[in-house]
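Shown here: the complex without one of its protein chains, the others still in place.
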Amino acid sequence: MSIQVENISKSFGAFAALQGVSLDFPTGELVALLGPSGCGKTTLLRVIAGLETADAGRVILDGEDASDTHVRERQVGFVFQHYALFRHLTVFENVAFGLRVRPRRNRPSADEISRRVHRLLDLVQLDPLADRFPPQLSGGQRQRIALVRALAVEPRVLLLDEPFGALDAQVRKELRRWLRRLHDELHVTSIFVTHDQEEALEVADRVVLMNRGRVEQVGTPAQIYEHPATPFVYGFLGAVNCFRGRVEGTHVRVGEARLPHDGQVDGQVDGQVDIEGAAVVGFARPHDLAVVTDLAAANGVDAIVSRVHAFGASVRVELDSLEGAADRGEPAHYEVVMPRERAVSLIDGQRVRLVPAHLRVFADQAA
Amino acid sequence: MSAGVLHGRALARRFEANPATREPIWMKRLILTIALAFFVLFLFLPLVAVFSEALRKGWLVYLAALVEPDALASIRLTVLVAVIAVPLNLVFGVIAAWAIAKFDFRGKRLLTTLIDLPFSVSPVVVGLIFLLLFGAQGWFGTWLFEHDIKIVFAVPGIVLATVFVTFPFVARELIPLMEAQGRDEEEAATVLGASGFQTFRRVTLPSIQWGLLYGVILCNARAMGEFGAVSVVSGHIRGATNTMPLHVEILYNEYNFAAAFAVASLLAMLALVTLALKTFIEWRAGRVVTVDD
Partner (left out) sequence: MTAASVATLTPTPLLPRIARRVLPGFGLTLGLTLVYLSLVVLIPLSAVFIKAGSLPWGELWNIVSAPRVVASYQLTFGASLLAAAINTVFGFMLAWSLVRYNFPGKRLVDALVDLPFALPTAVAGIALAALYSGNGWIGSLLAPLGLKVAFTPLGVLVALVFIGVPFVVRTVQPVLEELEIELEEAAASLGAQRGQVFRRVLLPLLLPALMTGFALAFARAVGEYGSVIFIAGNIPMVSEITPLIIITKLEQYDFQGATAVAGVMLIFSFAMLLVINLLQAWSAKRTGRGR
């Protein structure tokens, strides 16, 4: 089943949690709502579920406007970060809850309920624990019960709020793979909220990146990672090096140095394109920077090696800018990742030159 | 996102705004109406009645009832009893809370229960206990008579009965508070070289001051207002062993209603001050917690 949200806005007092968000969630996909805390992702999920009423905008489920439908009639499955299991009920009764509260004419028979609950518990390999109470389960087990409890009512969509947020790292990884497999089996349209970019990129078919109540970018994990649409997306997905400067033809002037850019400036102020002298910021990933020890080499920014982390297959090098070399005199810090053999000669305190292989340039909003 | 940090109006707003916890408006109105009717009928009206009855015959009668010698004597005795009983139980409460909250030992739960015991004993039974001990036919009765010491039907008996019924107030307020605060800060102070008393005064006391005040206020209200236990051991000697509640009873039984309610209104005002202070402390203590967050 498909979900569309149109122009959703929601404020809590003076805080605007969502500002005109419009999105389209195609049938059968597993979508991640990703962003820093306070970006509005959980609020959007709760608006879709009907747990929160939007100030403006529409929620369309399967082509029907569901904005005024009460949460209990929306037929959505909602999985809470802290599970929200009923601790006075057994695992079995928790999963059966949604079936038992149905009006008599729609309620399955006791046998049918039992059969369906056991089948679901089998699906998550927790059938032997059917008679336990939630406090007797581990965090990972509770989260799986919470998930099948939501699935028991055969929801049209499955919504998960930070489903792995309360678990420790080991269990988290395991449950991530498990959620992906489960989704591939059931193909229920699912949206999950996370602040963990690795989790979003690894599990989802599609990622929606949000910031300050707005959508920054929508795309497949590869698109989002390879082609960030905004400086925010660049900064949010993994480590990044920033170079602030001004456009000079096909280059960017950063202090004394000139760096070649990818040939296009995104996010022009006032719609002006490739203006000579415009303030810009260039981004390069740690693996897109080359460290050159030959200080005569062209097109590079000078820096001092501050620390070499030489463990694992690749080496991570931290560097500081030279005084005056960085734009506007602010001290800058850089991070470079390179294969181990290329870093052998580097020592702390050495002066080197950084040459970006790719420099993605955006108009500098801060300038 | 837990509700734990929200209180009062903000918490209620959250429930009323949430589609999952909101009742239909008619149901909300029904519940509110019934709850508030119950409140007015059983709590508000009796309170209003005290003042209304006290002033029924005008201010002059009201004031006359309060400055009458027996009334003044009862006020003096009530204050005297509170001045002895409250500090005793304050000191005990702090000592007991330190032992129970800061250390682990066998029988801790039992001890906590025993401290609460006076709350579950009927006041009349409390009075009886002290008659059995110190009355003319009591265990120590003969000895006390020979040495010409009067405990029951005299001020010491009233004090003893009051100490008994107000025994748990300070301790029961402090124990959960000090348990919740743990031992880390005291241990840190000890590691830094503070003595036991310094640790208590500089580390523990500042963090329990509101709870302590809370306990003292409730303890004081009960000490001044105790009726059943004191009634048994007092002997009802006008001007000598009558506390304010006993004086109210005597006036009432003499059908001197205006005077009875006049003295009662003083006690009602004490109750209102107690509740106001209690609300203030809860607000202050709540604010301290949110600032710490």
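Labels A and B are assigned to the chains in the order they are written; within every chain, residues are numbered from 1.
Following the convention adopted for this analysis, contacts are C-beta pairs under 8 Å (C-beta built on N, C-alpha and C of every residue); 3 or more make two chains touch, one makes a residue touch a chain.
The model shown is predicted, which means the values in this text are computed figures rather than measured ones.
Participant: So which of the visible chains would the left-out chain be touching?
Facilitator: Computed over the complete complex, the missing chain touches A, B.
Participant: Identify the residue among B:Ala96, B:Leu144 or B:Ile158 that touches the chain left out of the display.
Facilitator: B:Ala96
Participant: At which residues does subunit A meet the chain that is not included here?
Facilitator: Within subunit A, the residues that touch the unshown chain are 49-51, 70-78, 80, 82, 84-89, 97-98, 100-102, 135, 146, 149-150, 152-153.
Participant: If you put the missing chain back, which residues of subunit B would it touch?
Facilitator: 2-4, 7-9, 11-16, 18-21, 23-24, 27-28, 31-32, 34-36, 38-39, 41-47, 49-50, 53, 92, 95-96, 98-100, 102-103, 105, 111, 113-118, 120-125, 128-133, 135, 137-139, 160, 163-164, 167, 179, 183, 186-187, 190, 195-196, 199-200, 218, 221-222, 224-228, 231-232, 244-246, 248-249, 252, 257, 260-261, 264, 267-268, 270-272, 274-276, 278-279
Heads up, the rule we're going with is that only the chains that are shown with their structure count from here on.
Participant: Using the average of all C-alpha atoms in each chain as its centre, how far is it in Å between subunit A and subunit B?
Facilitator: Distance between chain centres, rounded to whole Å: 55 Å.
Participant: Quick check: in the complex, which residue numbers of subunit B touch subunit A?
Facilitator: For this pair, the touching residues of subunit B are 1, 17-20.
Participant: Residues of subunit A touching subunit B in their complex?
Facilitator: 42, 50-53, 70-71, 81
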